[in-house]
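Below: one structure in C-alpha cells.
Missing here is one protein chain; the remaining ones are kept as they sit in the complex.
A and B label the chains in the order they appear, each numbered from 1.
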Amino acid sequence: MVLLMSVPLTLLGLLEREPSHGYDLKRDYDTFFSRGKPLPYGQVYSTLGRLARDGKIVAGEAEPGDGPDRKRYVITETGATEFETWLQEPVAPEPTLQSVLFTKVVLALMLGRDAELYLDTQRAAHLRRMRELTELRRSGPLVDALLADHGLFHLEADLRWIDLTVARLDVLAAEVRS
Amino acid sequence: MIPFSLRLTVSGGREALARLVTITAAVAIGVGLLLSTFAAVNALDRVNDRQRWMNTGAAGATATAPVDRLWWEAREDYHDGRSVFRVEVAAEGPTAPVPPGLTGLPAPGEYVASPALQKLLRDTPAAELADRFPGRLAGTVGDAALPSPDSLTVVVGGTVDEVRALPGATAVTSIATTVPAECDHACFGAGVHGDSMLLILTVVAGALIFPVLVFIGTATRLSAASREQRFAAMRLVGATPGQISVVSAVESAVAAVAGTLAGFGVYSALRPLVADVPFTGDRFFVTDLGLSPAQAAGVALGVPLAAAAAARLALRRVVVSPLGVSRRVTPKPPRAWRLIPLVAGLAELGYLVVRHPSTTSGQSAGYLSGFVLVMLGLVIGGPWLTMAAARAVARRTSRPASLIAMRRLADDPKTGFRAVAGLVLALFVTTATVGIIGTINAERGTALGGDALVRKAIVDDPLLAGDSVINGDVAGTIPAVSADVAAQARAVPGFEGMALAHENPARLGAVRRGDRPLVPVLVRCSELAQIPMVGHCAPGAAVAAVDRFQFVDLQSDSGHEWPAVPISPEEVDKLPVRLIYATTDGSTPAMERLRTIFSRNYPTHVARVADDWASEAQKKLQGWRQLANVVLLTTLPIAGCGLAVSVVAGLSDRRRPFAMLRLTGAPLRLLQRVVGLESALPLLVVAALAIGTGFASAALFLRSQMGYDLASPGALYYGLTSFGIVASLGIIASTLPLLRRITGPEAARNG
C-alpha cells in the first residue's frame, strides 16, 4: 500500500534528477527501490500517464529508434513542488515505514539534497511519538502500557536504523551517485 | 606451557612490568639482607677462630708437642679506652711454636704489632704508648691473628729469663686453638658467645626481613585485580587449574630469580657496610664476611621455589573459580583474641619482675619468649587495634575524608596495618634495644666510669691478684720506687699528685672481714694528702692504714679519715710498694704517659684508669645500640617502600569511585586526605603502640634482670624515631600527586 502510493513520487523524484525515458526510469527504480520485485512496464507507463494527465510531468517529442516508446519525460513545476513537499515531510512514525524512508533517503542522495537533515527531522518525529507513548505508558493502564511498549520498541528499531543510516550516509551517497 | 607463561610474563604491559620490577626489587633487598645475615654469622665464627691463640697461656690450655718450649705471658693493656692485647714471648729453642699471623717469633728487644696498633704508634707520642714496648718494631702481626682490623695486638720478644720472671708467665709447646674449659682469667681469646650472638642476629634478621616479606607480599598483590581477571579469563576459555598454576608460578619465579640474582649484588654491595657494623664491639674484616656454598645454593634455589609456592597459594581462589572475583566482599573483621599474644607477652615480662628466674638459661628463655611474644603480639594484634581505632573515628566524624578513610580501614584493617607492620616492628626493636642499652649505659656509665675525681686517677696495681695481695705478704711487690721514676712521673704535664701504698708485713691495723684478715696498706700522710679522693689522715698523723681496695674503688671517698698507725714515715719508706696511685688533670696524654712510665718500669704491675673498666662494656653496648640504629635505618626505607606500594595499590583499586567523587566536585584535597589518613592512622596508632610496648618491655626487663629503672633515651633515638615517622608520612605524601593523575575525567568514562 505504502509502496504503491510512493511509486508516482519516486518516479517524480527520478525525473527531478534529469529528464528520462520510461525505460531508464524503470531500470533505476528496479536498481534502487524494488529489491527483487521489478516494476512492471505497464505500471511504469500507466503511472507516467497519470502524472502527465495531472500536469506533473510532460512527455517530450518521440525520438527516432526502435521500440514502442522513445519519449523523454520532463518534470513540471507542479510536479517538482509536490515532490519537494513529500520529501521534506517526515513519514508518520508507524512501525512499517522503512521502505518509504529508504526511498526518500536514496532520492535525497541522488538529488544531492541534505539527507541527514531529512533523517534528523524523521528522528525528531519518531522521538516525539516515543515521548507520547512513554507518557501514555506512565499514566495509562497496564494494557495501554504494554501496547505503548510494543510501539516504543518498534519505533526504537526504526530510530536505530536511522542512526545507522546517518552513520553510513557517505558510503550510500557514493554508491547511489555512481 | 612454560614458554607460553614466560611470554605472558614479559609481555603483560606497563602495569605488569612495574609489578615485576617491584617484586624483583623487594626480593633483591630481602635476599641481600638474608645473605648479609648469614655472612655476619659466618664472620662471627671466623672472628672467634682468629682469637683462639690468645688463650695460649691459660691454665686450661694443656696441649703439648715435642718441641722447644715457649715462654708466654699475656695481658690486657689499654690506651685511651682501647684495649691492647699484649703478649711477651721467649723461645727456649728454634722449634718453639709460633702464633698465627707471625712469620717468626720476635727476638729479644723486638716487638711486632698489628697494623691498627702500628698506626696508633705512629699517631701517638712515644711517651704515651710506644715506650711501653721495649726495643724496636720488627714486624707486623698478620690478619690471621686478629679478630678485627681494629684490633690492637702486640707480641713482644724477651729473653727466657725476662719472660719467666713475669707473674703470669707459663711455658707452652703449642698455640691454643680452642677455648679451654678452665681459664684462670687468662682466656683473652674467648671471643663472643656464639649462641647469644646468634640469637641477637636472628632477632635482627627477623626485624629486617619481616618488612621485606611484607613488601614482597604487597608487591605481589599490586594490580592483583587485573591479574586475577586475566587468569579468570583464561579459565573461562578452558585453561585447567594446573595450567594457571604454571603460569602464575612462572611469573613469580621469574621475578624471584631476577630478584635473587640482584640480591647477590645487593649483598656484595652491603658487605663492606656490614663489616663496619660493630656487632661484637669491633668491625669485621670484609674477607670474614662470606657465604658457605651450601648457604649460597640454598638461597639461590630456595627463594625462587618459595616465591613460586607462595604465588600458587595466593591464587587458590582464581584457580578454583573461572569467574574470578567480581564483587568486593567485606573481609571478616579481626577478632579481639588477636590481642592475646601481646597481652600475654607483656604479662610474662611483668611476671618475671615478680618472680625473677634464678638460672641464666631460665632468664634467657623467659625474656626471649617474652620479647618474641610481644613482637608477635604487635603483628597479630595490630589489625584489631587499627580496626578499633578506625571504627571509633568513623562512628562520630562528619568529615567525609575521615569517614571514607576510617570505613575502609575498619573494613580491611589487615591490609591497612600490613603496610606499616614492618615499620612498627622496627620501632619496637629499636625502642626496646635503645631503652635497655641506654639505661644500662646510664647506670653503668656512672658505676663503671667512676666518679669525676676517680676518673682523673691512675693506679699501678699488681698484675696477678691472689691471697698474698690481701694478707700482707710482700710477694709481687715493687721493692722500691726509685727517685728517678718518681721524678719522671712528676715531670709529666698534667701530673697532680702521687702516693705509694706500702705493703704491711707486720699487719698493722688489720681487721677481719668474714673469716679472713684484711690487711691495710700503709701510706704516708704527706702523700695521702696528694690523692684526696682516697681519703685523708687524722690531724697530726704521719702514716695512715688505708683499706687497699679503696685504691681500686670507682667511687671516691674523700671524706674518709683513715686511722693512724704507729710507724714512722722513714720506716714506711723502706717497706716494698704494693701499688702506686697518681692523680692528674684528667687529660689523656697525662694519663697515658704516666701509664707508660709505670708499665715500662714495673712489668709485674699493670696501670689502670677508671675508663679502662668502662670502655669494654661500653663498647659492646655501643655496638648493640648501633645495631639497633642500623635495624631502624635499614627497615625504614624498606617499610617505606612497602607502604608506598600499598598506598598505590589501594589507590588503583578505587580509581573509579575516586574519579567519580572528584567529578562530583569533591576537591582533590579531600581525596588526598582520605589516602593520607588511611595510611597515617595505622602508622601513628601502631607506632605509638610499638614505642609504648618497646619502652614497657625494656622497663620490665631492666627492673627484673638489672633492678634498674628505665632511663630516658638520648636525642639520637628521638631523632631517628621522628625521622622514621616523618619519612613514612613523607612517603605517603609522595604518592598523593598520583591521585590527581589517576582520578582525571578519563577515569570516569563509562565502560
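Methods note: a residue touches a chain if its C-beta (ideal position, glycine included) is under 8 Å from a C-beta of that chain, and two chains touch if they have at least 3 such contacts.
Just so it is clear, contacts and distances are computed from a predicted model.
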Protein name (UniProt record) of the chain left out of view, among "Formylmethanofuran--tetrahydromethanopterin formyltransferase", "DNA ligase (ATP)", "HTTM domain-containing protein" or "Macrolide ABC transporter ATP-binding protein": "Macrolide ABC transporter ATP-binding protein"
Of A:Ala80, A:Ala125, A:Leu147 or A:Ala173, the residue in touch with the unshown chain: A:Ala125
Which one, B:Pro400, B:Gly497, B:Pro532 or B:Pro563, makes contact with the chain that was left out? B:Pro400
In the full complex, chain B touches the hidden chain through residues 327-330, 396-400, 403-404, 407-408, 411, 654, 656-657, 660-668, 670, 745, 748-751
If the hidden chain were put back, which residues of chain A would touch it? 85, 88-90, 120-121, 123-128, 130-131, 133-134, 138, 152-153, 155-156, 159-160, 163, 166-167
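FYI, only the chains that are shown with their structure count from here on.
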What is the distance in Å between the mean C-alpha positions of chain A and chain B? 95
